[in-house]
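Yeah, one chain of the complex is gone here, protein chain that is, but the others are all in their spots.
First chain written, first letter: the chains are A, B and C, and each begins at residue 1.
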Amino acid sequence: MRRSFLATLLALALAGAASAQPSTVRFTPTVGYPTFAKREPVLRVTPGTIVETQTFSKPGDYYDPDKGGPWPGEVGPFYVEGAAAGDTLVVRILRLRPNRDTAVSAVNPNGISALFADGRTRMLNDPPPARRWVWRLDRERNVGVLDLPHSASKRIEIPLAPMLGRVAVAPRGEEAFGGLWPGDFGGNMDAPDIREGATVYLPVFHDGAYFYFGDGHAAQGDGEIVGSGLETTMDVTLQFDVIKGKRIRWPRIEDDRHIMVAGSVRPLVDAFRIAHVEMVEWLVEEYGFEKLEAFQVLSQVGTARVANVVDPNYTVVARFPKALLPPKR
Amino acid sequence: MRRSFLATLLALALAGAASAQPSTVRFTPTVGYPTFAKREPVLRVTPGTIVETQTFSKPGDYYDPDKGGPWPGEVGPFYVEGAAAGDTLVVRILRLRPNRDTAVSAVNPNGISALFADGRTRMLNDPPPARRWVWRLDRERNVGVLDLPHSASKRIEIPLAPMLGRVAVAPRGEEAFGGLWPGDFGGNMDAPDIREGATVYLPVFHDGAYFYFGDGHAAQGDGEIVGSGLETTMDVTLQFDVIKGKRIRWPRIEDDRHIMVAGSVRPLVDAFRIAHVEMVEWLVEEYGFEKLEAFQVLSQVGTARVANVVDPNYTVVARFPKALLPPKR
Amino acid sequence: MRRSFLATLLALALAGAASAQPSTVRFTPTVGYPTFAKREPVLRVTPGTIVETQTFSKPGDYYDPDKGGPWPGEVGPFYVEGAAAGDTLVVRILRLRPNRDTAVSAVNPNGISALFADGRTRMLNDPPPARRWVWRLDRERNVGVLDLPHSASKRIEIPLAPMLGRVAVAPRGEEAFGGLWPGDFGGNMDAPDIREGATVYLPVFHDGAYFYFGDGHAAQGDGEIVGSGLETTMDVTLQFDVIKGKRIRWPRIEDDRHIMVAGSVRPLVDAFRIAHVEMVEWLVEEYGFEKLEAFQVLSQVGTARVANVVDPNYTVVARFPKALLPPKR
Partner (left out) sequence: MRRSFLATLLALALAGAASAQPSTVRFTPTVGYPTFAKREPVLRVTPGTIVETQTFSKPGDYYDPDKGGPWPGEVGPFYVEGAAAGDTLVVRILRLRPNRDTAVSAVNPNGISALFADGRTRMLNDPPPARRWVWRLDRERNVGVLDLPHSASKRIEIPLAPMLGRVAVAPRGEEAFGGLWPGDFGGNMDAPDIREGATVYLPVFHDGAYFYFGDGHAAQGDGEIVGSGLETTMDVTLQFDVIKGKRIRWPRIEDDRHIMVAGSVRPLVDAFRIAHVEMVEWLVEEYGFEKLEAFQVLSQVGTARVANVVDPNYTVVARFPKALLPPKR
């Protein structure tokens, strides 16, 4: 997945870029969309372009610490020139920082939840009461602080680890999935691995890819069991690229320590299977493993993260340590 | 769960120990059993006792690098004096080291597997071929080495991280589960967190607890997807204790970084739920959290490990970082 | 759900109908759509209207016995005047008959399947071979006939039981689900209970409802395990109505023997739960049961059908026998 300088140059050239010096554009979103779908782009970028932007919010919306109004929607779509159906979109997360001093998280009787019956795992039990928590973000010290009025220790401080809950391309065909959905198009994977420094690879289903992002979490545990992380707005710097002719079936992620695959489906074990089968195929295609040997080795060194168990599809991230990877073919 | 020196003294006294100096016994197993069940104990220990022992093996059994014969069975049961139904058994893993130079792992057409259809997830697909891998254990350098004759990189070296796949008490009532089963009695959880330095807490269903252990893995990835880790024999040093009147519902684990709960059931999401609901209850009972506040905090700082997705019950380990725990009540 | 003649009159009057005599329109589809979504209607009907129509097909498409080309898409949307978000759409299936002499069913390596690993339950096993079967429909004798060249009995005849795999309204918001999806909007439920004589109730998410139908099966077993029924084209006569102010959460079905609820989600047990919880709520709201008593009675007399275990969501139909229903409140 790492591309040589020459290959990058070539890709940029193919895409019509005038120079190998990546151009940087500033984009301030003025609208958020409720679905991942092919629609009129809000921005067009060429491969190599760096976009300095931010998640979308408007007064009184979901992020308002006092009000907690409606979800503001996702930013996008960005049309990536040169990305054709069957290619792979590359998104480098160069910077990802909360840009306000609060984050919110909530339980509500009609919400999604891993530990209370909800609309998908419906039960006859009485639903949970509504509760909403406003975390204070101390961005200087990189901690989140929450008052716990009903607990013995009246307050807790936790380390922040900003991540993007949602990065997506437009799904295949004419499908349009609501913002809560993850899938093979990416979407609401809620994977803490999608953070500053990581690179996300997404399959391209439509020329231009139609990239979306949103749902910043200042921190989030595995599974996002309460149905939300420390939901807040973020400054986001992304760099886009395209791998021509490279077809992947599920989102891949790479950081300094792991190569990763994010599989999203219910039930949970099938999300686990998708991520791991795709990882085996990755090891075979790019690292020269024979299939059963890849299976054996992954079984001994792989780690898996349960990213979410609350969204319409659950997400599992399979991880293989880079330190143990042989050279790419 | 951590007990003061005074409490330990008291417990030892109650259990009839003559002295606070923990006694150490050496036990060499001569038989392995195929089920976790209440049967005639092979050893009786008092609380505080340290047992230096090892996993069971006999010539030509499963661990034999050339032959790969039958599974030798688990060591136990140990009768722990003073442990009564409703108490909690404490097992400290003081030492856990591979004691041979090879480990084995296999795929077989009739075996268990996360990524091939098997007897529980039955399909009409053709089964996988049989394949057996013998890893070399370089105990000096703490690495496992495997030849990969069919792959481009002909060989891989991985770090070892020895763990016990199985620690158990006798299940409730007259039930007897085969060695592949994990459950609320512990058993074949295949959790890499059960390693040297960790403490395991198990619910006691019968007076004496009837403790078993076995299934050493020199290393194992999350999920144990191929159906086995680096299966090998181990030297094992355990210390036993009892928390009188403390009733837990599922195995708990503690190391220097986390408190943990291991939930085991199918489907996977229900193992995840068990581990996390039990963790919420632990936070409420011992750390003074109100239930919904515990849920909110766990959702933001918890990590989860998929320990196995191959055994008759799947196992998920929920983890809460000790650094963020308030003082115990 | 059964409406008195007076109530029907009233509904028709409210919807602006000039007379209680239902009007009948003939509609011949000229286009099929690949998603269930809000789009420009192909027909507008008033409550009470009877529409004589047919499923969509074009030469060389999926139904062609020789060629087996692309799926032709669903018929719709029909805009139902007077149906507002929050109402219930009533669709009576007055007539449903195959209109050609063949039906097809297939297995393919990249298809959906309950008994072979597929794209959602991904495994490392080799996929199944491609195989396509063309059934002969003897509409006189109401049987389907299939040659079985590889089996001892070279041929089988089975009774036909025509059904509509897909009946739907536009999903909530801006979502658009591909034709394979079932959900709370109906869609590809593949429920054999949706047949001539049955009435389907669908929640209305948008003014006008935007009704779709398609996917005729001359016969289909429970679960549609091979991924398709006896897929064929059909003559379809439907009557539409609206229950104003009646909000349901999931599709309901009624025939001469049962009231039914179709729940669609993965995993299968959650589809089962949705259908049964919604049935309990139906018994409470309309038949005067207290919740736990409804639960007890449903548990003793309910039957459930696994409609599909191959689509992106699985569908379970919960059924309560009409013979045991008390009078409606």
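We adopt the following convention: a contact is a pair of C-beta atoms (placed from the backbone, for glycine too) under 8 Å apart; a residue touches a chain by one contact, two chains touch by 3 or more.
None of the values given here were measured: they were computed from a predicted structure.
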With respect to the chain omitted from the figure, which of A:I50, A:A106, A:L124 or A:L325 is a touching residue?
A:L124
Go through chain C and note every residue touching the omitted chain.
105, 107, 114-115, 128-129, 131, 133, 144, 146, 148, 150-153, 156-158, 219-230, 267-269, 272-273, 276-277, 280, 287-290, 292-306, 309, 314, 316, 324, 326-327, 329
Contact with the hidden chain only, please: which chain B residues?
34-35, 37, 120-124, 173-178, 263, 265-267, 270, 273-274, 277-278, 280, 291, 295
What residues on chain A make contact with the chain left out of this view?
115-117, 121, 123-128, 267, 269
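Basically, only the chains that are shown with their structure count from here on.
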Specify the chain most distant from chain C by Cα centroid.
B
Using mean CA coordinates as chain centres, what's the chain B-chain C distance in Å?
48
Between chain A and chain C, what is the separation of their C-alpha centroids in Å?
35
For the pair chain A and chain B, the C-alpha centroid-to-centroid distance in angstrom is 34
Which residues belonging to chain A are in contact with no fewer than two other chains?
267, 273, 277, 280, 295
